[in-house]
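One protein chain is absent from this view; the other protein chains keep their places.
Note that the chains are named A and B in the order they appear, and that numbering of residues resets to 1 at the start of each chain.
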């Protein structure tokens, strides 16, 4: 099988710096960590396509904690965990009345993985995920739990490592290797959506991750639709270090022209999200409604930020790779005016869906890499055992 | 074991016309397809009773999509899928904001089976299930997904193949073989229920399926309480082809007299369901309430359509097989006046419950037959392996 060679590139006992860790942000991971996850995911995908079961757990629990009903990512987590033999238990809300300590401990007694999605509140959301991670670590050290589950960030206010590493690998496969991303123009562009309140995790995560690989990344957004300021600094530093560039523009067209990859998406301005976090802490729900209303009204000024066929023709040879973390807001299909036209969507739908299909494998790879001291040996054992997934 | 001989009757590689297919309506299935499902289910039941595990998946997802909370069928799907080693993921509502394409793809990336129940809207409901099935097929052809899950109709506006094939097999076992259904009088009769809005899937499915086996099927319903017109045509054609008869009456007593099998159930008139579909599409919720109210008021004219002990005495030798897709509306137990009296229910409860217990096996058989090219070989492998289900 093709994957045998890939397995040899995975980190062994001495090299696996992810072992025992939580996965919270890609910028806390080394390039080797990221390559290991992407590579591990690609191997798992190939294994499944060849009917080889990577089940590494006879039994075990994967706890899924979602702030909102992000069904796509929930499904990805469930599918990825199931592939390894874990059973999903949903804690839709924080355990009622429980302290974070209790929640983490109760979730950990029998868990092998905990996936948390909590993206609505600036700072608070990542702090929540971090506290779960810290509590798990503490309970293991105190002997309250016997085995430490890994904690995976499935989407915070800051980053979405599963989505961005899946995208990185998808892009890498498209261009024939991660090294070929060097010099590629990647347009990350804000696009209009009637919703308008989407979190920053994916745009920030994409900008922070893709600039590490020598790309020429252009970020386009209307005036005032900002990400967290540290994202720009991080992207500039990454670009400088990797021999790429990071530029910003207020013109979608400028970003898209000659781009090799186009990644349109909607997000809410950082200032709006900060304000909403503040109002929410003060229990001022009706003012949140007003704030969201005003945002949506203001967004109507940018209704032309839409990916059309004309726009796509301006890209490199008119055939850039179009990427999106579905669901897409599609003009005339899911809304009157959205992120892209139905023509563009229909022309790219199979690629968009294939991109999203990679997430379960990224999650499964993260679980193996954080739980196995010698990840290379774990993958080798799976390959040698070669149990059929179904017959 | 008894099932060894039965396994040899299952379709092999050349014969298995269900492989790669969706199961949407029994009238799109050949007699051999139906016999294979019924036979496969009976084998799986016997295996489980002999503590043999038919687990054919090491890991894998069964996606369950239910329009309403049909807990009985949901449970049957979950149990049947679990028997084969699949993990259930519920998508209670359509993936929010997702197109059907996206829903189908997201559900399919890692799924081995998708069960859909969507029975509320005339035409629209089966179209929805069909579109999921088509999208899955399309995504497989386009290479977006590596393995094609089977799509099972767990109840549409038109048919409920799981329920009806389970009933067929239950009836066949009662009379000592499917061939013994020939000449049997089967009374399918409308019965009063305070609800009154039940879908047509089961009565239409029963009438469409049982007439294929030489039965004398009598359908009784009050004036105006119609099924879809094509159901009658189909039943007549089936009866003519199989050497049986299909007749309609507006008298429960006439239907029941000398019947070998009595199948009472409540359903809403086709005209009502069409009207409700139209009002729903126009978002006229309060008029739907009125429409349902009027239906219930009108149904009170037929409050005597109830299976009583006297009625049961009129059946063949006073001991017809009583069947029902539970839950039953039982007079004095679950409502003031229902489909049957408490006496009749209590006298037949064990048989009614045994009937319902067959559904998980039918679902599991459908999954094996649609997913295994050579179903006979798959069952043989399970029998030879003879892994204990528990110890």
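One rule holds in what follows: a contact is a pair of C-beta atoms (placed from the backbone, for glycine too) under 8 Å apart; a residue touches a chain by one contact, two chains touch by 3 or more.
Just so we're clear, the structure is a prediction, and the values are computed from it rather than from any experiment.
Within the set B:308, B:334 or B:380, the residue that contacts the chain not displayed is B:334. Touch with the hidden chain on the side of chain A covers residues 56-61, 85, 87, 89, 91, 95-99, 101-102, 105-107, 109-112, 139, 142-147, 371-372, 378, 381. Within the complete assembly, residues 45, 48-49, 53, 55, 69, 71-72, 75-76, 78-80, 82-85, 87-88, 326-330, 333-334, 349-350, 353-354, 356-357, 360, 387-391 of chain B touch the chain that is not shown.
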